[in-house]
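One chain of protein is taken out of this complex; the other chains stay put.
Chain IDs A and B follow the sequence of writing; residue 1 opens each chain.
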Amino acid sequence: MNLLYKIFLNPFLQMAAAPDLLAQTLWEGLVAGVLYALIALGFVLIFKASGVFNFAQGIMVVFGALTLVGLYDILTRAGLSFPQAAAFLALALTLGVMFLLAFGVERLVLRPLVNQPDIILFMATFGLTYFLIGLGELVFGGNPKVMISQQLYLPRGSIDMKWFGGLVSFQKIDIAAAIIASVMVVVLSVFFSKTRIGRALRAVADSHKAALAVGISLEQIWVIVWFTSGLVALVTGIMWGARSEVSFALEVIALRALPVLILGGFTSIPGAIVGGLIIGIGEKLGEFYWGPLIGSGIESWLAYFIALVFLLFRPQGLFGEKIIERV
Amino acid sequence: MRAPSSAEAKVGEPLLSVEDVSLTFGGVRALTGVSFDIRKGEIRAIIGPNGAGKTSMLNVINGFYRPQAGRITFKGEERRSMRPFAAARGGIARTFQNLALFRGMTTLDNIMAGRALKMHRNFFWQLIRYGPALQEEVEHRHRVEEIIDFLEIAALRRIPVGRLAYGLQKRVELGRALAMEPDLLLLDEPMAGMNLEEKEDMSRFILDVNNQYGTTIALIEHDMGVVMDLSDRVVVLDYGRKIADGTPDEIKKNRIVIDAYLGVAH
Partner (left out) sequence: MLYREAGQFKTSYASDQAVFPILQDRIGIVVILLAAFVAVPLLGDAFLLQAVMIPFLIYALATIGLNLLTGYTGLLSLGTGAFMGVGAYACYKLATTFPEVHVLIWILASGFVAAAIGVFFGLPSLRIKGFYLAIATLAAQFFLQWCFVRIPWLVNYNISNAIEVPTRTLAGIPVTGPTASPQTRYLITLTIVVIMTWIASNLVHGRIGRMWMAVRDMDIAAELMGIRLLPTKLLAFAISSFYCGVAGAMMVFLWYGGSEADTFNINQSFFVLSMVIIGGLGSLLGSYLGAALIFILPILLRLVPPQLGIPIHPATAEHVSFIVVGILIIFFLIAEPHGLARLWQIGKQKLRVWPYPY
């Protein structure tokens, strides 16, 4: 009885007792959720358009951020004196690098494997992950780096509100991240549904052969998609790096986008957002209010358990299509 | 081509009967109120235009789809549907319209896989193989070799099935179904994509299975010549409903059936 009380009643009482803490936790969860959603968004873009489950999405986030910081270092050391100029030049160059990466992946990985089963393509992105980790560590070194937030005009500091009899503080960078993420989601949704290229992307996601039959160039589409995904990854990397630091540990955290995908489905953009928010908020609430019962650090696996429980009831996720098997 | 035994002499009690079976997916009514029976020892053809629900009917019998309404009675036991495992254990085997071979395995292994239900040597003997487990493998290998001889695919034993020609793959699939020593064999378009010679071979095999082993066969087929020659009785489906049921001669002359095939509204 005491145990039931502890699990099902006490945490809610705690929440009610200190609403400012609850608001703070919810906000933290929301921000984390938004960032997970952005990573999931990158997955969804690639999966929607090429049917490939891009295991390397997480490392692309890290790689993008590392490239940005690394190029900035090179530029300032080469004598470019205005930090903002160096920052934006580095940003432009990083975009170029992400484009080259997309181009390289399409040419060297996707094209040779074009008709292979999904599991083979997944394993190819697994190889890509190894490659990018090695390359990133080789070129930029394994030490954590500081994101060039100031130079990119990213806001610092926080807004503190006296709410619920206590203090709830909103980091400005977090607010910026939430806004930027929302804008990206809206832009991408519109892009997919309204533009010619967006339609072509959806066609390719449905059937490669049919898309080819109507004259859509698969190669172009794939480069566009992987580049867009790389762009999303870069933005995510910048935001995440600005909040903490740029390191390879992020790659493992990025794996938590997978439970987001389970909840939201592999092909739904709004699903990625909803899933991200559920996982982000669920994780933070779980860690803060139920964590002390079990032990600290349950964040590392809570997201997966939430997704697992979900899968048992709805194997195709919240937004996914029901799989009807035909024989 | 056929032994001149009359249909009546072969007909026994109904082995399987479906009553009033209805099946819907989403908005599609695949089957509506279908009833017929399959008698022991006969070759029953299920025919009808494309999309009539023939494969869905087999899937219901197999336990793969669960109908929303109706009953299936198999070997005297009546139920709404059977789990696929129970259907297999009860003696129902089948081949598939689009081939469902285990592509990563050789012909021999595919057919040996059909013996899965009959191999019992427990796990611990499997761990060491030499001894009872190997003995059992060899025993079943004898049976499988009989089937391989019967189907004349001995040269293909060690070839991974993915590399075989389509017609031969269909034969291997038949072999795998036969390895189960079924009481009821469901064949879904066994002649699809075959040339005349292959069809004659396959027809011969089907007849031999029926004559030699007494296996009851339910057969979906589009080639009318094959249907007329092979089957004892025919049931005709159209848009998920049964529109005719009788001997091949009766069906050939049935106005409704002819209209259905010609696409005449009825």
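As a working rule, a contact is a pair of C-beta atoms (placed from the backbone, for glycine too) under 8 Å apart; a residue touches a chain by one contact, two chains touch by 3 or more.
Note that the structure is predicted; figures quoted are calculated from it, not measured.
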*Write down which of A:I133, A:V232 or A:V246 is the residue touching the left-out chain.*
A:I133
*Absent-chain contact - pick from B:R39, B:K54 or B:R94*: B:R94
_Options A:G96, A:P144 or A:G297, residue touching the unrepresented chain_ = A:G297
*Write the list of chain A residues that the hidden chain touches.*
53, 108-109, 112-113, 116, 118-120, 122-124, 126-135, 137-138, 142, 252, 255, 258-259, 262, 295-298, 300-301, 304-305, 307-308, 311-312, 315, 325, 327
_Residues of chain B (touch criterion as defined above) contacting the omitted chain_ = 62-64, 84-85, 87-89, 93-94, 96, 100-105, 109, 112-117, 119, 121, 123, 126-129, 133-134, 136-138, 141-142, 145, 176, 180
